[in-house]
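Pasting in a structure now, in structure tokens, and then I'll have a few things to ask.
Yeah, one chain of the complex is gone here, protein chain that is, but the others are all in their spots.
In this document, chain identifiers A, B and C correspond to the written order of the chains, with residue numbering beginning at 1 in each.
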Amino acid sequence: MKNPRNIAVVGVSGYTGLELAKILLRHPAAEKLTFYMRDTQGARCLTELFPQLRGQATAPLRQLSLEALAQSGAGTAFLATPHEASAEIAPALLGAEMQVVDLSGAFRFREAETFARWYQLPTPHAAWLAQAVYGLPELYAGEIARARLVANPGCYATSAILALRPLCDSGWLAAEAGVVCDSKSGATGAGKELRRDLQFSELDENFKAYNLFAHRHTPEITEQTGLAESQLVFATHLLPLARGILSTIYVTLAQERSPEEVEALYRRTYAGRPMVRIWQAGALPELQHVAHTNFCDIGFALDRSGRRLVVVSCLDNLGKGAAGQAVQNFNHLLGIEEQTGLK
Amino acid sequence: MKNPRNIAVVGVSGYTGLELAKILLRHPAAEKLTFYMRDTQGARCLTELFPQLRGQATAPLRQLSLEALAQSGAGTAFLATPHEASAEIAPALLGAEMQVVDLSGAFRFREAETFARWYQLPTPHAAWLAQAVYGLPELYAGEIARARLVANPGCYATSAILALRPLCDSGWLAAEAGVVCDSKSGATGAGKELRRDLQFSELDENFKAYNLFAHRHTPEITEQTGLAESQLVFATHLLPLARGILSTIYVTLAQERSPEEVEALYRRTYAGRPMVRIWQAGALPELQHVAHTNFCDIGFALDRSGRRLVVVSCLDNLGKGAAGQAVQNFNHLLGIEEQTGLK
Amino acid sequence: MKNPRNIAVVGVSGYTGLELAKILLRHPAAEKLTFYMRDTQGARCLTELFPQLRGQATAPLRQLSLEALAQSGAGTAFLATPHEASAEIAPALLGAEMQVVDLSGAFRFREAETFARWYQLPTPHAAWLAQAVYGLPELYAGEIARARLVANPGCYATSAILALRPLCDSGWLAAEAGVVCDSKSGATGAGKELRRDLQFSELDENFKAYNLFAHRHTPEITEQTGLAESQLVFATHLLPLARGILSTIYVTLAQERSPEEVEALYRRTYAGRPMVRIWQAGALPELQHVAHTNFCDIGFALDRSGRRLVVVSCLDNLGKGAAGQAVQNFNHLLGIEEQTGLK
Partner (left out) sequence: MKNPRNIAVVGVSGYTGLELAKILLRHPAAEKLTFYMRDTQGARCLTELFPQLRGQATAPLRQLSLEALAQSGAGTAFLATPHEASAEIAPALLGAEMQVVDLSGAFRFREAETFARWYQLPTPHAAWLAQAVYGLPELYAGEIARARLVANPGCYATSAILALRPLCDSGWLAAEAGVVCDSKSGATGAGKELRRDLQFSELDENFKAYNLFAHRHTPEITEQTGLAESQLVFATHLLPLARGILSTIYVTLAQERSPEEVEALYRRTYAGRPMVRIWQAGALPELQHVAHTNFCDIGFALDRSGRRLVVVSCLDNLGKGAAGQAVQNFNHLLGIEEQTGLK
């Protein structure tokens, strides 16, 4: 068995990869750390590409070669690579007796066909898909600890699923009623690709909805909550700020509840799960509360009828929404305290 | 009859009042213009308080005295005053044969009790309430033209009502289904009061929901759309930008419709109403498109079932959401082209 | 003689060109207006490319052809084109008896060699260079009125020259002392090109200096003020906002002056020049004061010695720094009031 504390991070050119690098560089269980990129531009360490990292811990940077990586001795690989790259790289590394935390969408779905349909990409190898565990530790800590392939959830999906699961699992939702999830994300959530609508002059003082009825995180939310696709409307928006997702979620309860009951349901669900913080009835979380953290904060408001509930869920899209959660999953793979390196 | 082109603007210390001043200072039908404030701090013209206005047209600034105002010869008064002040000032000016465009919430409701309940303030005089016309010119142009008291709508309410009325009036909404209106506003919408959460360091890189189930614009939306209070969930959020409101509105249609039908419904409703711009099916408006304008832009997305519809409506909260709309109402009062001074 | 109120605008794809289009579309002297682009993408009017312009005045959009343009009957052309394009287009149009306002750097320098050296581009035709007038109306109104080719100044240069000329022309500057011009610009000043450092996630919450000792506006400032290159340090910075330039300028006076004397010098210089607003001693202008205007605001602070002076100059880089100033020049070409269409 390879040493899981010998870590390879594949893909550090994007915002998620860089955040992952920063967290792992100060993670106490990262005994050895190596970064891999498709094109290192001749750089041999991260600080040549990101001079702002100078003066911190460092680690070597290598041109990506699956063969070399498989023989490097690394026991854990994080893949901060595009969906299609992950679909190809993960099986190779798993075959080399490594464990993999994949941050792409390639292994998030139980049904191979779901990925193909929503991502317009070839389906990853079904054998591995079956073994992949959805990396939401608040729900699947046990499975993750035993997994070799962890599919790190989407950022929007994490905020929505953590808010909805207590209601779905408890049977509190009115069966017939629709669920609206109105989500808003900062710009790093859209990635680092050069896009006109992500230019400062276009997004500054701007706000817009996008990808209505078509966002790829939709099937994650339905699969993980058990909601029918016809029951969920999921809408995404772009905020003029760098980091953070806030989802405002509208549900109807099957029967009247008090604010105290709702709060108790959430507290019960996430007891012993310190990365989810429940706000007391009447108080609502804000993006600044979770920026640069690995928390998902959840608050709510209930109307006088006790049946119409609005849940507000927020997190840092690069933290609990991506890199932080990947490290939380890694901690579970190692069997160490899940907040290690995340506070 | 007093000259309606001799105009008094009461209350110019807030963002709305200042925007109103800027528009009216270049309005071709403003033959005479006088500004009034509770406390002019000794200033005799606006530029002493707002030096950034120097070099533009100007007008005298006076300490507010209802008596003096009533005898000033002004035929039209704009009230950019707090709700309770408007409730007191408007009747006095109406009694002096002036016509009034009130930008507060005091005269927006048909039922006196609605104002008292949502604003926790004494009900305005019922006689005047009965005469007040809700100042949404796309819906009530005729009534406004004949009115003496125009109640300028709330900013959020304008964005929601313009998006919902075509669906409500046509009977397209599924009778039993709820309507969710998830609205987001820039900081000037929250006013100029010194508040901790409106400090730059608190709102920058932040985003939050507030006033869930309790926002005062809720009863405007229900009264103007005919939706039951139990049918509408209206949630408001604060954006880290200065100007603009974007509402994302979720409805269920009674029967299947095509995108073309939905677009046609909106175009039909607002034909001849240039201040509402309908986006073609599939395209969505953005806040930058309407900032510093008097437009309300409306776009939508329809899911494959043809029954779940998301409408996106946006406007400038100081423009079509307040001062611009007040001037649009004034144009109707005068019987001149409704875009005068607003392009 | 062609009709100068029949106007062609060449290049409307950038921020400056679009701003110019917006101003000219509501300019009372624009009798006929046609837009030209290298690649119209099949669009026949601006609103097809910029849907946010719908509902306003409009004008035809045409694929750029110098021949067609020269025969179009247009008497005035605005060139919002790259330097090298302007260097080629302007002579062709001047040869067709049109007058030209060029917003690029191609014709701003008296010495042909200056352009070649700072822009690394071939020198424009010397004959036309000699006829070009530097389009700063506060300094050259008379020459502009008689010109056929106006070289619209750079945005930074405008803010620096307007602040420095009163001091230079009056001989108040200490002969031996250096001048520091520390300028800060919003993101639209950097243009619309897709650049990594202009992506929202990179510029948001960021601030940086760039192009030290190498900015192309340096020779405009030295040529127009008479300062030696060795006497001026000009440093530019990028602000996390969309519109505006603020220059903080540090000079040493040859002899002691009072704040009243400094203020009087500036007021005297710009008497009858309404687009430059002088702030009274002790008050300083801010970017918000000039955003979306054609003003250049100038304030200052003088130390107790009466010899060290800091001048603060600010303007909207798309307004007085580019499109607004181009229209101000156009007004002088026509011989109409210089603020026409700019308030």
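Definition applied: a contact is a pair of C-beta atoms (placed from the backbone, for glycine too) under 8 Å apart; a residue touches a chain by one contact, two chains touch by 3 or more.
Computed from a predicted model, the values in this text were never measured in an experiment.
Trainee: Of C:L253, C:L287, C:L318 or C:L342, which residue touches the hidden chain?
Mentor: C:L287
Trainee: Out of B:Y15, B:Y36 or B:F330, point to the residue that touches the absent chain in the complete complex.
Mentor: Of these options, the touching residue for the absent chain is B:Y15.
Trainee: Out of B:K32, B:K192 or B:R273, which is the one that touches the chain we can't see?
Mentor: Missing-chain contact among the listed residues: B:K192.
Trainee: Just one of C:A68, C:L194, C:L212 or C:A271 touches the chain that is missing; which is it?
Mentor: C:L212
Trainee: Tell me where the left-out chain touches chain C, residue by residue.
Mentor: Touching the missing chain: residues 177-178, 180, 182, 184, 186, 202, 204-210, 212-213, 230, 233, 235, 237, 239-244, 246, 248, 250, 252, 284-288, 291, 301-305, 308, 310, 312.
Trainee: What residues on chain B make contact with the chain left out of this view?
Mentor: On the side of chain B, residues 15, 187-188, 192, 194-196, 198-205, 240-242 touch the unshown chain.
Trainee: For review purposes, identify every residue of chain A that touches the missing chain, sorted by number.
Mentor: That gives, for chain A, the contact residues 26, 51-52, 54-57, 204-205, 274-275, 277, 279, 283, 288-290, 292, 295, 343.
We adopt the following convention: only the chains that are shown with their structure count from here on.
Trainee: For this structure, I'd like the pair of chains sharing the most C-beta contacts.
Mentor: Chains A-B share more contact pairs than any other pair.
Trainee: Taking each chain's centre as its mean C-alpha position, how far apart are chain A and chain B in Å?
Mentor: 40
Trainee: Return the distance between the CA-based centres of chain A and chain C, expressed in whole Å.
Mentor: 47
Trainee: Among the residues of chain B, which are close enough to touch at least two other chains?
Mentor: 204-205, 288 - these are the residues of chain B that touch more than one other chain.
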